[in-house]
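Structure provided below as structure tokens; questions to follow.
Here the complex is missing a single protein chain, while all its other protein chains stay put.
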Amino acid sequence: MATPSITKNMITLTIDGKTAKVPKGTLVIEAARQVGVMVPHFCYHPKLSPDANCRMCLVEIEKMPRLQTSCSTPVAEGMVVKSASSAQAQEARKSVLDFILANHPLDCPVCDQGGRCDLQDFSHEYTATTSRFKELKRVFQKEYFSPLIETQMNRCVQCLRCVRYCDQVMDVKALAPVGRGTLTEIKSFGAHDLDCEFCGGCIQICPVGAITSRLSMYEFRPWMLKRTDSVCGYCGDGCQITFQTKDNALIEINSTQGAGRNNGDLCARGYFGYHVSEHPDRLTSPLIRDGQAFKAVQWEEALEFVGQRLLDIKAKYGPDAIGGLISGRCTNEDVYVFQKFMRVVVGTNRIDSSVRYGHLNGVHAMQRVQGTHRWAVSFDDIEAADTLLLVGTNITETNPITGLKVKEAVKRRGAKLITIEALVPAIGSLSNISNLAQHHFAVKPTAYAAAILGLLKAVVDQQILDVELQVKAQSYFNDITANLQALSWEAIHAQTGMDSDSYAQAAQVFGQGQKVIILVGPGVLRSQGGFGMTMNLLDLLLLTGKLTKPGCGLAPLAEENNDQGAFEMGGIGAVLPGGTSLGDAEAREALSQSWGRPLPDTAGSSLPQMIEDAKQGKLKALLVVGENPLASLPPSSGIHTALEKLEFLVCQELFLTETAQQAHVVLPACSYAEKDGTFTNTEGHIQLVRSAIDLVGDSRPDWEIFSALSVMMNDPMEYGDVKEIGKEIRNLLPGTRTLGLAPLPAQPDATAIARYVTADYQRDVATRYQLPAIDSPDAADYLTLQVSQSLFHSGKFSRKAKGLLQVEAKGKIYLHPEEASRRGLSDGDTVKVSNALGDVMAPVGIRERIPQGVAVFPEHFDEEIRRLLPYTVDPETQVPSCKVTRVRLEKVSGA
Amino acid sequence: MSQYEKILLKNMEQPGYTGSLAEYEQAGGYQAFRKVVKDMQPDQVIEEVKKSGLRGRGGAGFPTGVKWGFIPKDHPGPKYLCCNADESEPGTFKDRQLMERDPHQMLEGMAITCFAIGAETAYIYIRGEFRLGASILEKAIHEANAGGYLGENVLGSGRTIKVYVHAGAGAYICGEETALLESLEGKRGMPRFKPPFPATHGLYQKPTVVNNVETMANIPHIINRGGQWFAGIGSPPKSCGTRVFCLSGHVKRPGNYEVPMGIPFREFIYDIGGGMRSDKPIKAFIPGGASAPFLTPEHLDVKMDFEAVAMAGSMLGSGGVTVMEEGTSMVWAALRLMEFFYHESCGKCTPCREGSSWLVQTIQRIWNKQGRDGDIELLSDLCKNIAGRTVCAFGEAEVGPIQSTIKYFRHEYEALICEAQATMPRNKEIPMLTL
Partner (left out) sequence: MLLTKFKKEVEDILSRYPVKRSALLPLLNLAQREEGFVSEPAMRDIAKVLELTPPQVFETVTFYTMFNLKPIGKFHLQVCKSLMCALVKSDEVVTWITKKLNIAPGQTTPDKTFTLSVVECLGSCGTGPMMQVNDDYYEQLTEEKVGRVLDDLARDGNCPLKSGPFMYPLPVAKP
């Protein structure tokens, strides 16, 4: 049954004799598409506001004088449109092509777009075989554009799609149409190289071959490429990508407009980072330690060796002497088989995964307050939100595509944005989400907790509260209110530098929102007290009555591509597949039924605990799958000692990482480009991963290795292929059946909320509602150092991607220009960075968006600087945090 | 000289008149604005202007009162007035005189307009080259602010009317009203497609009126003497009032002349402009700026009003009349104008951008005696494919000179091509494959 408002807003028109019924406001070109009439066009793109510059989409519309551009004309009731059926329109299109081709070099034989070029296609459709243009063609001098992107401006049709995309979608504004008239060309600034986010969007959106990728230049003709639709392996956003391969080589990646959660948009990692899989350093055969070195062996030998050693250790010390750690980069199927292997073949719940590094704080908080382990909102809700609060997330760099949803909401749909984030608004070569904020709380990385409390306090001060809940959950309200009232604005101001007025204003905006979403990033999730802060943000939603409202909710941003899936597959010792707790009798029963074996009774243990146990000799063997704890944790965590103490360390890896170098056995696994399975993105959407190239060397999918090991250990878990695993998972966990176009977000669970507001909140309310003790006001020469994610890398993994290294090849300690000049430092200087934990050398970089008093270093290059990082573990969630410290700088040498 | 009553040029033609506020006031200046503020409602002002039949003097000739009437009345946010002082149409130089010699006349018009449409802020978009004009206007605005005519609480009415001068930087297209708005927003001056029209989505997407300098200058007189009076001047009902026509080219007395619309070109060129400057007879004239198609001596009796000129196949446009004597090559004249249009095409629309470069190269070739058979047809075809297929009216403008010179002086093109073919045949192209 159509609701009246919908029928009222529907418009009927005819296009080339076909009847179209479309919502009011639809453009004629889109209405035409819907009834199968393809109007040729260059400058129109559904993502961009119409510019109507190419004049290719002209149509005849009855009762309108002259031809109209269908890309800029909205439909009207009873409109009669003629496209292909209008001789006049066809004639006009022909002439537009004639005009474009006049100055076009017609170098199709050497153009990477040849074969998938709009200009070729339309020319084929419309133009005569000869041109009457006999004059000199304009020729632009070839100029170096950038390391990854190439321009060939002679081919440009000046539709400005690239420029508009860079501005309207990415908010980067790095491309400039330079000059006027026919001499206009797309450039960067002056004669400088392009300096931007390198999202590849301009390449993808160019209808001709004017902007192409340098990484694959001249290597292919499009019709030689084999397409494989899959999912990006770099971050939690889970973008749809299409691998384009030729003879088993990865040639390029693109993404299809209209497909995937990213709707065709990508970031630099997704677009240019695909060479990791083909890196020459890839491990191609199993390795067994032979003194200081490794020797390459056959799979049988390696598996037998590992199986036997594990059996021996299990026999000697019991199953809990063996632990396992798996990466959130692995597929759901990998994680599922892994944990099953650990639980039933080894017989232990000593399982952990990279969810532990931060995302778990968000998941556990959601579980505790609203009874879900997934977001109760989706990307679509973010786009539709009217109010967004971003906390501790430099979203462009951590979750760029979720960031685009935020930009869409703010820039195009007028949503209000509040940001609490260390980075300050500043225009640079990367988009900066706080530039778009109405209210920005530029607080130090250590003061997020105080800022969140400030917002809560303002909400209470101004009574922006849910009256109904107030009645139902009096003590919850009263306790929190009392705690907040005990906090002084002076103290909050002292930590955050923001006064009560600012909080009051932001609280008003937050309170007025009807569709309010809070996005939480690594600044909160990975930091000390991250769990408490996330809880408090859920309280904020609850108190203001927004937690259960449709379109509202909390969205913790997953860092790795399958962090969410790793959790849901039981990649956490204390959690069973499906996200229920290890103690859940019903779930245990169902699992042991299905697996045909009992589940171990011991408690699960986390990575920090395993480190402790290894140090104490209680953990003897560790199976590390795709993880590299030596590179993820600082020495202060004790990981070095722990690994040294192990009797047996096995790594399943693509490369000989720091951790793998310590291993007794290294088993070559395959990358996401070579395997099938599924990833679950940050919003809980499960998507298909498909192999695009053959397995590299002798590498194997991780699940296959566990399966083979189980056979060796006389407890076979055999699977013919990934599909079988998937089936088993889906049978077991109905919640994983959401493969489809869009995720259905989880619903907050009323019982869980009731439990939380009646009693459960009391457990830690006093601690959560206290200002954390932070270091005494920084002595003048100390800086707060934050080690964080860069847009151009993902973990240490992407450092094997040659494209990304072209943009960022090393770490620098980034400072605000004034901070640097005050310290007599300039770009490229070398400084000694030191604190109580030691000192390291680092080059200086300058960035406007770094606040004064803060230094930022990309975690991907932290092998040295990591030594300065302290390490703490959250008592409740066991999440380690080690990303912030205080350092002093001393100039060693000039640039 | 001209026996017609001057309206716009009256003050400045008084000996010693400098255009200062004091002198303007002495000549009756700002009485209209006082009247508007004291005795009139915005709607009444708009009505009066509608009644006057005033049509825009910038080129398109849109009825001014009607344009004002499109501004939404109850729009909550700001509204803007932009005075188009970009005057870049070759052959036109009247706005410069109106601004430099009697700036308060247009400022008063602007103040009244702001009152009528409910705008608090107005910008004068003046072409960047007019440095002197800009400084004169700045000074006049300063005076008017001090005199209480502009600024806060104008004439004690509680209303604010702020006027600012905004200088362009060399781009003819910024005279097109939407390009002007883009430029005023600090962007490349590329026209916007319409609808939406500036009246609802103009400067900063707010309701905006764009009016030419001369249009503005007429307003105080309409208010002072009534729409009725104005509608009786010139060639009613469609072409009311006087216009300041600009005369240039091969005439004895080039310059700006204010005459009622509807006098014949012959009178304007010969009686007022003193006729041809040498004994050579007139060969052709442009009736309304570079965008207007050429006319020939047989059109000398056409009346200088919107309809008559349109009937004759051209347009009154910006009011720039350029006269060419016998002996002037029409191919050359078209080429000079085409070079201008090629240089000024903003590059947004494919037909205009590519067409202008194709056209200019082709005419250049013909002029340089390298024409080919078929070039004339090619030119006509290109023109046909540009006009009516672009975002702004520049597309029509740029083809006018070519189409009209081909229409009236085709033999000159043919002669050049013939000569080229005779001296250096160029029709031997690479043979075409025929199946």
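First chain written, first letter: the chains are A and B, and each begins at residue 1.
Keep this in mind: a contact is a pair of C-beta atoms (placed from the backbone, for glycine too) under 8 Å apart; a residue touches a chain by one contact, two chains touch by 3 or more.
Since this is a predicted model, take the numbers as computed values, not measurements.
Colleague: Can you tell me which of B:F230, B:F340 or B:W367 touches the chain that was removed from the display?
Modeller: B:F340
Colleague: Could you tell me which of A:A92, A:A174, A:I241 or A:A376 touches the chain that is not displayed?
Modeller: If we include the chain that is not displayed, A:A174 is the one touching it.
Colleague: Of the listed residues B:G61, B:G91 or B:G355, which contacts the missing chain in the full complex?
Modeller: Reading the full complex, the residue touching the unseen chain is B:G91.
Colleague: By the contact definition given up top, give the residues of chain A that touch the hidden chain.
Modeller: Contacting residues on chain A, toward the hidden partner: 163, 172-180, 187-190, 427, 429, 435.
Colleague: On chain B, where is the contact patch with the chain that was removed from view?
Modeller: Chain B touches the chain not shown through residues 1, 12-15, 18-19, 78, 87-93, 95-97, 100-101, 121, 127-133, 136, 162, 164, 166-172, 183-189, 204, 246-250, 253-256, 290, 320, 322, 324, 328, 333, 336-337, 339-340, 343-344, 346.
The criterion applied here is as follows: only the chains that are shown with their structure count from here on.
Colleague: From the mean C-alpha coordinate of chain A to that of chain B, what's the distance rounded to whole Å?
Modeller: 54
Colleague: So in the complex, which bits of chain B are touching chain A?
Modeller: 171, 188, 193, 342-351, 353-358, 361-362, 365, 372, 378, 385, 388-391, 429, 432
Colleague: In their complex, what parts of chain A are in touch with chain B?
Modeller: It comes out as residues 50-56, 58, 66-67, 69, 72, 92, 95-96, 98-100, 102-103, 130, 132-136, 138, 157-158, 177, 179-184.
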